[in-house]
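Report on the structure given below.
Only a single protein chain was left out; the remaining protein chains are all shown in position.
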Amino acid sequence: MIDNRILYIFSTILFLIGIFGAITNKNLIKILVSISVVETASNIFLVSIGYIKNSKPPILDANMGKISVSNLNISDPLPHALVLTAIVIGVGTTAVGIGLCIRLFQYYRTLNINRMGDKDEL
Amino acid sequence: MKETDFNVGKFFAFLFLFIIFIFMLFPLFEQGNGLKIEKEIKDLRNRVSFAYSTKSVTDITKTLKESGDYSKYREIYNQERNDIRFKESANLENGSANIVTSIVLDYRGFDTLGELIVLFISIIGLTIILSNLNFVPFNPPTFLQKTGVLFLTPFIMLTSIYISLHGHLTPGGGFPAGSIIATLSLFLMIGYKFSYKLKFLNFIESTSGFLVFFLALLGLFITGSFLGNYLPTGIVGKLFSSYLILILYSLVSIKVGAELSVAIKTLYDGENNDR
Amino acid sequence: MNYNTTVLLIIIPILSSFLVYMPVGLIKKSFKIIFLATILFNLLFSLKIFSVVLKYGNLITIIGNYHPPFGINLVSSFFSILFLIALYIVFLISAIIFIFKNDTKNNQQKISSVLLLYLASFSEIILTGDLFNLFVFFEIFSISNIIIISLKNEKFSLKGSIKYLLISSIGSALLLFAIGYIYAILGTLNLAEIALNFEKISFFSKCFIIFFLMGSILSELEVFPFNLWISDSYAGAKNFVNILLSGISCVVSLYIFIRMFFTIFNYPSISLYSYNFPLDIKLLLLTFFSLSIIVNQLVALTSKNIKRILAFSSAATISTILFALTSGTKSGFSSAILLIISTIISKPLLFLSSHQITKGKMEKNLDSFKNGINRKRYFSILFIVSAIFFTGFPLTPAFFGKLMLFYTYASKLNYYTYFIIVIIFSITVEFFYYFRMIHKLFIKDETERENKNIKNNLSISYFVSGLTMISILIIFFIFPNIYEKVITKMSEEIFNQKEYIQTILKLGEK
Amino acid sequence: MIIGLLFYGIILSFLALFVRKKYNFLRWIIFSFYIFLTLFLTITIGKDSTYFETFNLISILNFDLSLNFRITPLGWLFTLFTTLLLFLTSIFSIVKNKNEDAERLINFFWFILIISNTGLFLADDLFTLFIFWELIGISSYFVISPGWVSSFRAVNYYFIFSIICSFFMFSGIMILYEGTGTFSIQKNVLYFISLFENSPLNAIFVAISLIIGFFVKSALFPFHIWPAQAHAKAPDDFSSVLSGIIIKYGLYRTILFFIPLFLFIKEYPVNHIMVNNIPLFSHILAWSGAITSIIATFLAIESNDMKKLAAYSTVANMGYITTALFSLSSFGIAGAIFHTINHAIFKTAIFLSIAAVKYRTHETQMHKLGGMAYKMPVTFLTFLLAIISAAGIPPLNGYVSKWMIYQGLLSSKFPFLTLAIFLSSTGAFMYLFRALHSIFLGQLPEKFDNVKEVPFLMQIPMYILMFLMVSIGIFPQFVINLINSVLTSYNISNINIKNSMIFSPLSGIDSVKVFLAFTGSFILAFILYLIGKPRKHVQPLDTYTAGQDPADFNLTRELYHFAYKFYGPFEHMFDSFRTDTKEFYDSIERKINEIGGYFRDFQSGSIRGTIYTFMLSFVLIIIYWWLL
Partner (left out) sequence: MMNNYIVRFLIGSLTSIILGLLYMGIGRKFIARIRRCYAGPFYQSFIDVIKLFSKHSISHHWIMDFGIMMGFSGIIATVIFLPIGNFYVFPDMKGNLIIIMYFMTIGYLGMAMGVSASGNPNSPIGIGRALALMIGYEIPFALAVILLIFANGSSLLYNIIQTQQGSIYNWNLLKYPFAFIGTIIALQGMLGEQPFDAMIAPAEIASGPMVELSGKFLGFGFLQHASQIFLETGIITAMFLGGGTIIGFFTKQLFLYLLTLSIASVFPRFRFEDGVKFFWTIPTSFVLFQLILFLIKR
C-alpha cells in the first residue's frame, strides 16, 4: 500500500507544514524549530526515493548471507548516505541559528520578531 | 505585520502553501511522455547504486574504459559477477559489510569530508558568535543528578566505543558515536560540573580533523587519487576488515565528539569561565 | 585528461584551517603566516593548473579512484579556472586587509580558519562535477557567509545574518528536494550525466527541478523578492566582509547559475512545451529580472547609508548580468562576462574607498561624504575612478558590456527588444546616484570643525590593496583585448555542452 | 590633423590643471590659445568634404571601434561659428576668473567640452558621435555645479535628461548598427530611411530614441525647464556657452538624421500620412517648436532674474528654429540654420553683457539693478544691439534670418504656425525691452554709484560681437553662401542671392538698401535735432521731485526705479491656466522617492518578512506562469 507517490505526498505535506510554521510564528526559536521540520521533510523525501517494496536493508550480515547480482533485493543505499550528510547540515545551520538567537535576545531582550525593531534607522 | 491582522496573514499563508502544494503535485499526475516518478521502482537496475551494492565499480569502469563511453554503464549491469559472501569473499574494493558506510566513506567519501567541515565551521561560528558572553550559571547539581550520571557514564562510554568501531559492519558510524560522546560530556557537566578545558577540546578536534584529511591526502600520493584506498580491505564482515574506513571513522567519531562537547560547553556556561 | 592534483586547491586550505585553529602556542604566534601562505599557494597552483588547461583543454580530477558516473569528480575548464583566479585575487586583497587590521584581537585565529574554509568551499563549488557535492559545499559557503556577516556583533549584522540564515536554510531544503527528484528519475548524481539525459525528463518534473534549483540560488543572487537580507547584512558587516560579499559571494552564485542553466539545462535550446500550460521561460526570466533591476535601483537611489547604496547597486548589476544571460545568445553571454569582470574589479574598490572616506564619521550616510576630496584625497580619487569604471565610462569593460547588451537586444529578438527600456532606466538611475556621491565629495562641509590636526593615519594595508586594485583597473582600461580573447574562448566553451560531457564521460571517442 | 588637435587639447587641459592658483590667468590664456588654434585650423582646412581621418581605438568582439572624422559642410559650419564664439567667451573669462574659487575644475572640464565640441561636429560615425555626446553631457554637468555649496538639486534635471537622451540614442545606434554592420553615418541614415519600409516597428523605436535626444537637448516643450535652472547656477561666462552652443547639439544631430528622412518621404509619400504635403511627424515637431516658443516667451516675460530671462529667450528661439526646420521648405531650413548662427551670436552678446553687469554688481535680480548704461556704456551698447537683433529689427542680423523663416513658412502655406512665431517674436520684444530698461536705464541705485566699466580685455569680445551683428545684418551673403553649400550637400534647392539681394518666392529684400534707408532717416532726425535749440543737462530726479530734496522725505533713487512687476496686469491674464511644469517633474521625483522608500522600508523590515516574501515570490512566479 505504501508506494513512492504516497511518500512523496507525505514529505511535501510535511515540508509545507514546516514552512507554514516558519511563516506564521512570532517567536524566533519556534521559527528555527519549524525550519528543522522543513529539513527533516526533505530528508524523509530523500530516503523515500530508495524505498523498494519488501526489500531488505543494504547491510550484508549473517542471515542475509550473500549479495548476488541476479536477485539483488536490497533498498537503494545511496539516499541513506546522502541523508547522513543532510542531517548533519541541518544540525549545523540550526546550531548557528541558535547562537544568533541568543545574541539577538541579549540585544533586544525579546525573541518576538515583530518587536525586533523593524523600523530601524535606515 | 501588526498583531491584529495576524490571522489574516495565517489565512494568506495557508492559501499560498496550498497553491505550492498543487504545483508540487502536478509532476505526479502528469500524462505527457518523458521520465517521471513511477509508482514504485522494481530494482536498482537503472541506478548508480547497483554498482555500489555489488561492489563492482572498478571492473565496470575497466570494461567501460575499453568501450570508451562511460555513460553506457547500465548495459554492463547484468554481466555475471561472483557474489559477495558474508565472512568469505576477501580483497574486494572496500571490504565493508555495511554498503551505506562503503558509499559514505569510500565511493562518495568527499561528501562526508565536506560534512565534517560543515560541522567544524558551524561550531566555530557558534563560538565566534557567543564569544565573551556571560551566562547565568546553572544551580548546583542535585543528588539525583549525581547518582544518575554516576550510574550511566560507563554504559554510554561502552556503546559509543562499540558503535565507532563497528561502523563498517552495523548501521551507525562516526557521527552517531561522536554525538554519544558529547552526551557523555554533557552528563559530566550536569552531574559533576566537570568539563575538559576548551583548549584541550579544541586541540583534539583540530588534530583529529587534520589527521582525517592527512590520511585521505596520503591516498593521493600513494594511489594516485585523493581518498584512494591504499590499505588492504580484508575479509567482508570481519571486525578488522576494511582498515582505512575503520581508522577514518574512529577519527571522525573523536572529532565529532570533541566538537559537539565544545558546542555544549559554550552553550552551557559560556566561553570565558574556563575552569 | 586526468589531472588528479587539482584537489589540493581544496584540501590544502582545509588542512591549514585545522592547523590555524589549533590553540598551540607555536601556531598562536605564526597563524598569520600560514593563513597568507595557503592563499598564495592556492593562487599560484591555480595559475599552474590554468597553464595545464591551456595546453590540454578541460581537465578532470577523480576522487577515490572511482571514475565519474560512480565517484565524485572535479572539472577544471578554462571558464572555471579563470573565475577561480579572479576570485583568489579579490580574496587575497580582503585577507590582507583582515590580517593587518588588528582590532578583533581575540578570535582572529578562529575567523581566519573560517575564511580558509570559505576559500575551500567556493573553490570546490566552482570545480565540482557532482550535484550533491555542490550542495554540501554550497552549505558550507552559506554558513561561512552567515558567520562573516555576524562578525561585527552589533544590531544590523545580527539581523542581517539571521535573515540570511533563514532564507538559505529553506533554500537548502529546496535544493535537497531537487537533488532527490533528479536522483529518483535519472538515477545519477553526476552533473555531466544529468546534462546528457536532462531532455528525457517530462515537462512538469523539469519545471519542478528548475523552480526548486532556482529557489535556492536566487537568494544568493540578490534578485529582488529574495534579497531581503542585503540591506541589513551589507550595512552591518565589517569592511573586508563587504569586499568578500560583493566580490566573491555574488560571483560564485552567478557561476552556479551559468553552470546550471547553460551546461545542464542547455538553456538556449531548452524545450519546455506542454499543451495546456506552455512555459515561455525566457519571458518569465526577463520580466522577473527586469522587475528586480528596477526595484534594486530604486532602493539604491533612495537609501541613505553608503554601504546600502553600494550593496543595492551591486545587486542591480547582477540582475542586469542575469538579464543579459537570459537572452541566450553569444553576444548576450559576452556582455554578461564583461559586466562580471567590471563588478569583480571595481566593486571591492568602491567598498574599500567608501569605508575609508567615511572612517571618521559616526553614521555612514551621504553627508559623511562631504568634503571628501580634501579630507582623504587618495581614497576619494580611488572612489571616483572606480565609480566611473563601474558605471561604464567609454572604453571601460562595463561600457563594452553595455554595448554588447544593447547589441543583443537590438538584434533579432523581436518583441524582447523593448525590455531595453528597463536597462536605460537602470543606467540613468545608476549614473544619477553615483554622480550625486561624487558631487558630494566636492561639496564643502560646514558642520566640520576645521581641526587641522586630524592626521589621516593611512593604514598600509588599505593603501596597498587600493593601489593593486587601481593598477588592475588601469591595465584593463589600457589593454582591452586582454579580455577579448578570454570572452570568445569562454563563450565557445559554455555554449557547447557536448564538450563538457565529453571530457567527463568520454562518450565513445578514444 | 583633427586627432592631433584633440590629443594636444587633452595634454593642454591637464597642463592647465596643474598650474598653481597664483597664475590663474595663465591657465585661461592656455585655454583661449587652444580655442584660437582650433579656430585657425577649421578656417584653413576649409570645406572640402574629402578630408577623412581615422584613429582606431580597439577592435573587440567583432566590433571595430574607431574615432573617424570627416569635414561635412554642415559640421564645418557649426564648428566654425561655435569655436568663434567659444574663443570670444574665453577672452572674456580670462579676466572674470581671476579670483574665482574652484575655477581650476571649471577650466579642466571646459577644456574637455571644447575638445568634444569639435569632435562631435566633425564626427563621421555614430560611435564617435556618442562618445563625444556623453563627454559633453558629463563635463557640462561638472562645469555647471563644480562643487560649490550650491546644492545638487538645481542641475539634476539637466543631468538626468542628458543621460536618458544619450542612452536612448545608444540603443537607437545599436539597432542601426545591427542592420548595417558599420557605424558610419551615411550608410546608417540610408538604412534608417529604408527601415520604415521593411520593419516599421523598429524604425519607430529608433526614431523615438533619436527624437527624445533632440527634445531634451534643445529644451522643447516637455523638457523646457532645465535651461532656466542650469543658467541660474552656472558660472556667468559659461551660461553664454551653455545657451549659445550646447543647446544646438540636439539640432545638429536631428539635421543629420531627420531632414534626409522627411525629404525622402516628401518625394515618395508611399504609405505615410501627409499633411499639406509634409509628413505628419514633422508637422507635430513643427507644432511642438511653436508651442515651446509661446510658452517660453510668456515664462520669460514673468521671470525676474535676468539670467533666467535670457535662458527662456534661448528656449523660445530654439522653438522658432525647430518650427522653421520642420516646415521642410528650402527657405525654412536655410532660415533655421541661419537663425541658429545669429541666435548664437546675439545670445552670447546678451549673456556676456549680463556677465559683465554681474561681474561688477554681483546682483542678478533685475529690480535691484538699474541705470547701468550711465556707468557702463560699452556693455549697454552691446546689450542694445543684441536686443535689436534678437527682436529681429531690420538693420541687424536677427532680422534677415527671421525674414527667411517667415518666407519659408508662408511659402509652404502654414498660416497658424506663422501666427504663433509672430506672437512669440513680438512677445520677445516685450521681455527684451524689459531687460534693457530695468538693467541699463531707469534710476541708478546709490550703492552702484562707483561702478566702473569692465576692464578692456572683457570689452574686446563685445566689440567683435557688435561688429559681427552689424556686418552679417548688412552683408548676409557671406553666411548664406556657406548655408547654400550645406543645402546642396542635402540636395535642397539653393537660395538665389545676388550680392546682398535675397530673392524668395514671395518677395525679395536688399539688406544694404534697408541699412541705407535707416541711416538716411537717422541723418534727417539728426539734422532736425541740430535745428532745435541746444538742450541743457538736468539731474534725473529734478523734474520729478519738483525741486524738493528727496532726502528729507528719505526717498532714495532706487524707489523711483519701476522694474519689479513690469507687466504685472498682463501676467494676471494667464493666472487661470498656469501649469508649472517644474512642479510636474518635482511630483514625479517625489513619487519615485516614495516607491523607493516603500521598497527600502520593506527591505529592512522585520525578520519575519523575509520568509514570507520568499514563499510569496514563489507563488507569484507560479501564478504568473499560469496566467502567461
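Should a chain be cited, it is by its letter among A, B, C and D, assigned in written order, with residues numbered from 1 in that chain.
We take it that contacts are C-beta pairs under 8 Å (C-beta built on N, C-alpha and C of every residue); 3 or more make two chains touch, one makes a residue touch a chain.
Because the structure is a prediction, the values reported are computed rather than measured.
In the full assembly, the chain not pictured is in contact with D, by the touch criterion defined above.
When you scan D:8, D:63, D:264 or D:374 for touch with the missing chain, the hit is D:374.
Among the residues D:33, D:562 or D:584, only D:562 touches the chain that is left out of the figure.
Residue D:410 is the one among D:206, D:410 or D:615 that touches the chain not shown.
The chain not shown here is touched by just one of D:26, D:43, D:208 or D:506, and that residue is D:506. Although one chain is not shown, part of chain D still touches it, namely residues 371, 373-374, 380, 384, 387-388, 391-394, 399, 402-403, 406-407, 410, 413, 415, 418-419, 422-423, 426-427, 429-430, 433-434, 436-437, 441-443, 501, 505-510, 513-514, 516-518, 520-522, 524-526, 528-529, 531-541, 543-544, 560-563, 566-567, 569-570, 572-573.
What we mean here is this: only the chains that are shown with their structure count from here on.
By count of C-beta pairs in contact, C-D exceeds the other of the chain pairs C-D and B-D. When each chain is reduced to the mean of its CA atoms, the one lying nearest the mean of all protein CA atoms is C. At the far end from chain A, in terms of centres built from Cα atoms, lies D. Once the centre of each chain is set as its mean CA position, chain A and chain B turn out to be 14 Å apart. Per-chain Cα centroids separate chain B from chain C by 30 Å. Across the assembly, chain A contributes 4, 19, 22-23, 28, 31, 78, 82, 85, 89, 92-93, 96, 100, 103, 114, 116, 120, 122 as residues in contact with two or more other chains. For chain C, the set of residues that touch two or more other chains comprises 132, 136, 139, 143, 146-147, 150, 153, 159, 162, 166, 170, 183-184, 189, 207, 211, 231, 303.
Those residues of chain B that touch chain C in the complex are listed here as 23-24, 26-27, 30, 32-37, 46-48, 51-52, 57-58, 60-61, 64-65, 67-71, 73, 106-111, 113-115, 117-118, 120-122, 124-125, 127-129, 131-132, 198-199, 202-203, 205-207, 209-210, 213-214, 216-217, 219-220, 223-229. Taken in their complex, chain B has these residues touching chain A: 1-3, 6, 9-10, 13-14, 17, 20-21, 24-25, 28, 37-44, 47-50, 52-56, 77-81, 83-87, 97-100, 102-104, 108, 111-112, 114-115, 118-119, 121-123, 125-126, 129-130, 133, 169-171, 175, 236-237, 263, 267. Residue ranges on chain A touching chain D, taken from their complex, read 19, 22-23, 25-26, 28, 31, 113-114, 116, 118-120, 122.
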